[in-house]
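The structure follows.
The other protein chains are all here in position, but one chain of the complex has been omitted.
Labels run A and B following the written order; every chain starts at residue 1.
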Amino acid sequence: MNAGARFGAAVLAMVLAGWALASISSYDVIADVDPSRASLGPSLDHWLGTDHLGRDVAWRLLKASQAFMGPGLLACTVSSLPGVAAGALAGFFGGPIAYALRYLATVIATLPRFVLVLLAITIYGDNMWILGAAAGLAYAPTLAEAVYNRIDSLKRDEFVLAARAHGLGSWRILWYHLLWINCRYLVGRHALYLFSYTLLLETTLSYIGGFGVKEPTPSWGNMLAFEFGQRDGNPWGAWAPALAIWLTILACNLLANSLVEKRRA
Amino acid sequence: MKTSLLLHATALATLSMPAFAGTLRYAEDQAPGIVNPIFSTSMPETRLNELIFEGLYTDNQELMSVPCLAESAEVSEDRTEMLIHLRQDVSWHDGERFTAQDVVFTIEAMKDRNTLSPELGRVSWIKKAEIVDDYTVKLRFDRPEARPEDKLLFKILPAHGFDGTTVKRTDSFRNNPIGTGPYRLVRYNDDNSISMERWLDHRNPAHLDQITMREVSDKNYQAKLLVYESLESLVRVLPRDLAVLQNNRKVELYPYQTNSWWYLGFNLNEEPYNNIDFRRAIAHLVDVDTLLAPIGTGDILTGPYVKSSPFYNHDVPEWTHDPDLAAMYLEQAGFTMEGDQWMDGDEPLRITITAHQALESSQEVVINLQSQLQSAGIQVDVGFLDEATWKARVWRERDFELILSQWTFDRNEDILDQFHKGGSRNFTGFSNADVDKLLELARETTDPQEKKTSLREAHRIIHDELPMVFLWTLDSYAALSTRVGSVVIHPFYFFTYVGDWTMD
Partner (left out) sequence: MPTEPQNDTTALAHGIDSPMSPVVATPFSGPPELPPSSLPLRSILGLFLAMGKPLVSFTLTLLGALLLVQLLLWAAPGDPVDLVPNGESMRSALEQEWGLDKSPARRYWSFVTRALRGDLGYSLTFRPGAQVLSLMTPAALRSLQVLLPALVLVMPMGLGLAWFTAGHTRLSRRPIQALSVTPVFLMAFMVVHLANETTFTLMEAGRISRPDWFALPDTDSWLKLLLSILILAVGSGSLAEVHAACENEIRRVRNSTFLDAAKARGASVWPHLLPNLVGPLSAVASSRVVFLMGGLIIVEKVMHLNGVGAMLWQACLMRDYPVALGITVLAAATVAGTRLLADILRVAVDPRLREIP
């Protein structure tokens, strides 16, 4: 792993650790309100200070990871399972199945992802799980296409012929040799892109408001919106979530890139 | 809709230049959906209509009704008929003369069942409107009216702008609204702003040449823009921006008293909110002063009127912040205490507070309240709803437990819709026969003293029955650039006296 990937992995590990910590901790976003200690700077009690309602910024930062972790993982699942399956089946078997699946993928891809997600939230309700599912659905064609291209070009290769000659069935060839051996980094890479995209979606919606995570549940997006424009406020109240968003997305991308390189080596 | 193809050039020309003498730019959270007083449903629309349209009567600076499009009127002895003599020197923005036909048309259009006007209540008390001659209208009422002129503030529309009395939102009038007011709508701009110019043929032309309404949906930005001198006026200043603007030499703050109050409403059709002991407990647990302090200043209230209202009953005491008393009521209501937590049977006691996300500062209040109640041992879930969901769940389905919200009234302060058993805005489901009678009496009576007495009594009963915990009226401030002079603000319509405003 190169330096970028190591950095990315480290950041993601921290985010994951923060999420785990937030999930088991007894920090209560509601009870933490205390206007008497509003907008304090960093101190031993509050590592990143407090926001203008007196809530601890650092803890809210950790708690906010719950807002996108679940939906992000859901998106990856919703995207990978049908997406990979569709791409693999279309690539391997070809023919009318391929045409039908590729048509379906094209149709979904004709709607810009954000439009699809926005429509889904509007119609089905404004919660982050719908967001995750819609993001997954919107991304599935990209994943399917990538898998399709890989499998389609590999299926005529010698090692496949050799496997058949050995008497291995089609399904085993498909699922193990083609998908697992050759596609897992590909899928992993796309999963990371999708995860960072879901984070992007969630924070954007929560920042602009109207949709997304609502107070008092913290999200890096709504923390930013809440503290923005606070004069004489604690600057960390806004900068901490901004940095968190940027670093996490960057980490996902760096790590994903390294998966490409690993394959090339 | 006139849209310029040279979008960018137009925008540059009109909006990026600093305001030359006489243009007032003001900000609204959301641009009006439609410029037609029959279909107004939001305050931005109401304020815009104030510039473009006029009514038979208007408010003077002492908030008393004075004739506007009317010149004089006579009310019959039994107060069921009114003969209105209209001004003869009024014309519409397109040059046509204003006549009695326009008045009768407006009233019939609002009453027309196919128009589906949300403002129907403004004319439902008029049984019939008749043209006597070109400049005289006769109105007949369902019941005797004490002061009909107080109810004739609604805006008049031109009969020649429509076909027939069924008015639809899709009518082409929406593209070129015509009124008789001091400003005429010149252009809907592509950036959602609306440009208006003073109408020189008005009988009393205004001083400011141009007014532009700008949509600035980001509340954080509104105050900033005023400081940056990209705007001349803010209709409502957020409490957190008050300190900044107060210190700014180029900005002047104008306090005004709106007839609006905040409340925490119970859904009386749900358990345990139908239990008065539970409601009393909540009333004693809420520390209203602490809730108010972070968001601004104002008066704490005990009933559905503002403190300066003649109907406010000053003898009614406030609910004290008394946790021990609250605990007693909770026990009486059947809840038990386990450690720090109040229990509803085996489950922890949980309540849900719902608020409209666009209500300024509601976030701070709800979060604070949640924290207060939680430390007293009650679990609180919180929901912030957008406009569409609010309308659906609160207005239509009454699907809520507690709501934090606000009511704003015009001068008449008619609370019947909110508290009468059949009231269209009675979200809490409040039903009290005595209050119903008092409210009906107040509407019908022609004796101001009787009206005061009945409404004060209603205030007392409503306070005791506790369908809602009344919170406060918030001191409102408008902010205007110091370049704007002779400013008087109407607490509800804002622009009623804009004709006098000047600018250097």
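Structural remarks
Going forward, a contact is a pair of C-beta atoms (placed from the backbone, for glycine too) under 8 Å apart; a residue touches a chain by one contact, two chains touch by 3 or more.
Not measured: the values here are computed from a predicted model.
Note that the absent chain touches A, B when the full complex is taken as a whole. Per the touch definition above, the residue from A:L21, A:A58, A:A85 or A:A109 contacting the chain not shown is A:A109.
Contact with the omitted chain, checked across B:G33, B:P323 or B:G423, is made by B:G33.
If you put the missing chain back, the residues of chain A touching it would be 2, 4, 99, 102-115, 118-124, 141-142, 145-146, 149-150, 152-154, 157-159, 182, 186, 189, 200, 203-204, 207-208, 210-211, 224, 228, 242, 245-246, 249-250, 253-254, 257, 260-261, 263-264. Within the complete assembly, residues 1, 3, 5, 7-8, 11-12, 15-18, 33-34, 39, 116, 168-171, 174, 190-192, 214, 216, 218, 221, 224-225, 227-230, 386-388, 391-392, 396 of chain B touch the chain that is not shown.
In this text, only the chains that are shown with their structure count from here on.
Chain A and chain B have Cα centroids separated by 44 Å. Across the interface of their complex, chain B is touched by residues 28, 30-35, 52-53, 126, 209-211, 214-216, 226, 228-231 of chain A. The residues of chain B lying in touch with chain A in their complex are 220, 224, 240, 244, 290, 293-294, 357, 363-364, 366-368, 370-371, 374-375, 380, 382-384, 386.
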